[in-house]
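With one protein chain held back, the other chains of the complex are shown just where they sit.
Here is subunit A:
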């Protein structure tokens, strides 16, 4: 570093400072809120007035284990189910890649990615329009004089996990498909030509070139999904919550909201959120370590 560049360097540093203050204020200051897990938080009191309770709030996790077990079961069920369907967008992308009409291809891409861009509230609105008792699906069944269940799919406790899985696949598949399409575009064309000269047909190209070419992307997405095992998000389960499916739809993020908001147990909700975040980071590092060991590549 020469003297002159060092001077400009420090000027850049000064410009970067407000950004660092911003990042601290909006991403790191909230982390200090974790301290409330050791207190009995009461919004009406100032910090010095709060009662220090040590690990009492953590003990609550132990005491309410049956609740947590139920919520964890839902969380893991939804996560594992969505990990099981990770090959779907890959298959869809390979199929879309075989569509040779450019206009049709672009149309499919545009239409199938649309659901990714709407909020879960709108997804709920659309689902309600289609699957509520007065909605499209049951009206169609009635018009065809077929049996209509008294309680529709949105209130069907036994189907909840699969119904929610279906909704998230519907919302996300087109988007993930585009990621794979981008990866296919990155595969060297010479490989295809060489294979074609060797006499490979359409299926041969898929099996020997496209699929191996997509494997790294698939692997990365899979690992990211595994690291998000405890994070199924909040919006989806919040909007689809109703008393009929309550015990199957409560995932960790929803439960934290419930404890914090509806029960107003701020401290316990903070404990749960903190433990979840820390486990999530541990999982991410574990997965990253695995990826480095097996592929020699780091995710982070």
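Everything below uses one rule, namely that contacts are C-beta pairs under 8 Å (C-beta built on N, C-alpha and C of every residue); 3 or more make two chains touch, one makes a residue touch a chain; residues count from 1.
Simple rule for what comes next: contacts and distances are computed from a predicted model.
Comparing "Carbohydrate ABC transporter permease", "L-aspartate oxidase", "Putative dehydrogenase" or "LuxR family two component transcriptional regulator" against the UniProt entry of the hidden chain yields the protein name "Carbohydrate ABC transporter permease". The omitted chain makes contact with just one of the residues A:126, A:159, A:211 or A:226: A:126. Although one chain is not drawn, the whole complex shows that of A:58, A:192 or A:234 it is A:234 that touches it. Listed for subunit A, the residues touching the missing chain in the whole complex are 1, 5-6, 8-13, 15-16, 19-20, 22-23, 25-34, 36, 43, 92, 95-96, 98-101, 104, 106-115, 117-119, 121-122, 124-130, 132-134, 136, 139-140, 142-143, 150-151, 155, 170, 174, 178-179, 181-183, 185-186, 201-203, 217, 220-221, 234-235, 239, 242-244, 253, 256-257, 260-261, 266, 269-270, 272-274, 276-277, 280-281, 284.
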